[in-house]
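Here it is, the structure, as C-alpha cells.
Every protein chain except one is present and positioned as in the full complex.
This part shows chain A:
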Amino acid sequence: MGIGQAFRLSIKSIVSNRMRSFLTMLGMIIGVASVITLTGIMQGATDDTMSQFSELGTNNITVAITNTGSRHVEVDDMYNIVDENPTIFKAVTPNVNAGYTVKNGVNSVDTSVIGVGEDYLDINQLKMTTGRFIQYSDIKTRNNVCVIGTYIRDELYDGNVNIGDSIKINSQLYTVIGILEESGDSEQGSGDDRILIPYSNAARMANIADISSFTFSAIDTELVEAGEKILDDYIYSVMKDKDLFQISSLTQLLDMVEEMMGVLTGVLNGIAGISLLVAGIGIMNIMLVSVVERTKEIGIRKSLGAKKKDIMRQFVIEAAMISSIGGIIGIILGSIGSIQLGNLFKISAVPSAGSIILAFTVSATIGIAFGYMPANKAAKLNPIDALRSE
C-alpha cells in the first residue's frame, strides 16, 4: 500500500468519525493556539517595552555626584572627558533640576526648571517646534533665555506664545526662545511640564557652586559599558570614595527587563508545552480506542494481505494527520488571537514565523510519536483473533 493510499484512508477515517476527530484535535488546537498567541503577545510586549526604553535613551549614562567642600568635579572636566574620548562619547550635559514658580502676568504655575547644556536636546532625543535651543554663548554669558514645554505654553499663554515673549522664573525675567515638541500629551507632570534654561543660570538661581548631575551620551548602546568605566575611573580619581558618586545607565535595567520577559515567555511556553503534551496523550488515548474498535477491520485487512508496515502506516498517518490538522487550525486561531489580543492590549503582537514553524513541527511530531504505540499494537494483532472479534 502506497503512502497516497494511506493518506486517503486516514482522511476517510477522520471524516467518518467527525465528532471524535474534532474532539481529539481540540487539545492540539488549544495547545498550538496558546503557544502562538502567548509568544506573539510576549514578543510584542517585549518589543514595545524595549522601544519605550530606547526612547528614554539607552545610550545615556547618568552621573550623580555628592560634591563635598574639599572634593568636587568641574563641569569643564566632564566636557573634557567627552573631547578626549570621541570614539565613545557623543556629548554631555549638566543637569540642574529645581522646582520654581513661573509667571506670565497673572498666570502662574509651579514647574520643574532644568539647567542644561547645549547638547541636552540631542542627548534626550527631544525636538523643537519653534524657535532655537539654548546655545553655548547663552551659557557663557548667563543669558536669561528659556525653552518651554507645551504644558507651560498652554497654562501661561493659553497655547498662544511667541518667540521673544517674556516669562518670570523665580521672579527673574526670562525670554522665551523656543518651544519643545509635545512628548507627553501636554499634561501636568509630563515631559511637557518643564522649562529649560542655561545650566549656568540654573546653578546661580539655586545658589550651588558645583553641579552634581550630568548626562553623557555614548555613540552606541554597546559602548555604554566602556563609557561607564572611563567615568568611574575619572570620578573616583577626583572623589576618592565610591559612596560619593553614582554612575548608572539603562543597560542594566534593559538587561533585567529582557531577562524578565525571557523568563515569563519561558514559563508561558512551558505551560503551553504541557498542554501540547496533554493533547498528544489525548491523541494516543483515542488511537488506542480506535485500534480496539477497529480490530475486526485490522483482521480483515491482514487476512487479505496487509503487512505490519501497512497497518502501522495507516494508524501513524491517521494520528499525524489529526494532530497536524489540529496544529494548522491552532496556528490560524493563534495568529488571529495574538493580533486581536494585541489590539486589545495595544501591543504590536505579531505571530512569529519561528513559533508557527515550531508549533506545526511539534504538533506533527507529537502525532507521530503518540500514534506510534497504538499503531504498533494494531500492527501486531494476530489476524485470526482480529477476525474473530466483533
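Worth pointing out:
Just so it is clear, contacts are C-beta pairs under 8 Å (C-beta built on N, C-alpha and C of every residue); 3 or more make two chains touch, one makes a residue touch a chain; residues count from 1.
Simple rule for what comes next: contacts and distances are computed from a predicted model.
Hidden chain, UniProt protein name from the list "Putative ABC transport system ATP-binding protein", "NADH-quinone oxidoreductase subunit N", "U32 family peptidase" or "Transketolase": "Putative ABC transport system ATP-binding protein".
Interface note for the absent chain: among A:Lys103, A:Arg204, A:Lys308 or A:Lys377, the touching residue is A:Lys308.
Although one chain is not shown, part of chain A still touches it, namely residues 1-2, 5, 12-13, 16, 296-297, 299-310, 383-384, 387.
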